[in-house]
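Note that this complex is displayed minus one protein chain, with the remaining chains in position.
So, subunit A:
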Amino acid sequence: MMSDLLTVRGLTLATPDKVLVEGLSFSIAPGERFGLIGESGSGKSLTSLAVTGLLAPSIRPAGSITLAGKEIIGAPEKRLVRMRGDAVATVFQEPLTALDPLMPLGRQIAGPVRRRLKRKGQEAGRVAVAREVRSLLELVRLPEPERLIRSYPHEVSGGQRQRVAIAMALACQPRLLIADEPTTALDVTTQAEIVRLITSLVEELGIALLFISHDLAVVGQVAESVMVMRDGRMIETGPAEQVLTRPEDSYTRSLVAAARRFDEALEGQP
């Protein structure tokens, strides 16, 4: 469809001696929440890096990725820099290492805020940026913004760090947010909070979401459509409700059955 925000056609990623992702095709419409499911090493992160044009130099992409109407594969770095942040932003798995250990959190959020204000030709002075940073902290529901702005990453909790990372991603006002296993490093209660936060924010702000996870239950909560990957290939794709309850492929069926058994085991506990 022409109106899709992200269109991936026949994406193949390979190193000189190994094919890591092969013939992947999917698309995400503006505002759509798309889930990417697959076990560890199935190529989920590589796919998301390819979308942002951040693959390691040793990995050669083939096929086509169009984001907001522009081709990513083969695009010059200069255009990619402009496009990142403007069209797409990413939240990573491990918030401790995704934040600069030596920079106060407030300044880390201020960076993308300033760039976005400048790009849009708006006032980007200290006051304007500080106001924006504060409203972003409120948006991700972080308490005590004054203290947080001056804190370093190791001084706040894991959940708070991930909220800061989300604030940084939203600071760009992207049209597509990529969340690469954003809850794996967190404890179960915090996981649920972060998943709810991401879902409500993208809905509120009308941002499309590419949500990557190996946790079927979480993807089921978040995504409208899903794609299941294995060994770098697509196994099955379709509406989340259909794929996760009436899977057609045997691999997906085994995943769903395993998840169900796991849930039942949990519920069976006193």
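Please note the rule applied: a contact is a pair of C-beta atoms (placed from the backbone, for glycine too) under 8 Å apart; a residue touches a chain by one contact, two chains touch by 3 or more; residues count from 1.
We take it that contacts and distances are computed from a predicted model.
Visitor: Look at the options "NADP-reducing hydrogenase subunit HndA", "Cytochrome bo(3) ubiquinol oxidase subunit 4", "Electron transfer flavoprotein small subunit" or "Glutathione transport system permease protein GsiD" and return the one that UniProt uses as the protein name of the missing chain.
Guide: Protein name of the absent chain (UniProt record): "Glutathione transport system permease protein GsiD".
Visitor: Return the single residue from A:Gly23, A:Gly111 or A:Gly238 that touches the missing chain.
Guide: Final answer for the missing-chain contact: A:Gly111.
Visitor: Give the residue, chosen from A:Pro61, A:Gly85 or A:Gly159, that touches the chain omitted from the document.
Guide: Only one listed residue reaches the unshown chain, and that is A:Gly85.
Visitor: I'm checking contacts with the chain that's been left out. Which of A:Ile37, A:Leu99 or A:Val140 qualifies?
Guide: If we include the chain that is not displayed, A:Leu99 is the one touching it.
Visitor: Which subunit A residues touch the hidden chain?
Guide: Where subunit A meets the chain not shown: residues 52, 54, 81-86, 88-90, 92, 94, 97-103, 111-112, 115, 152, 154-155, 165, 168-169, 171-172.
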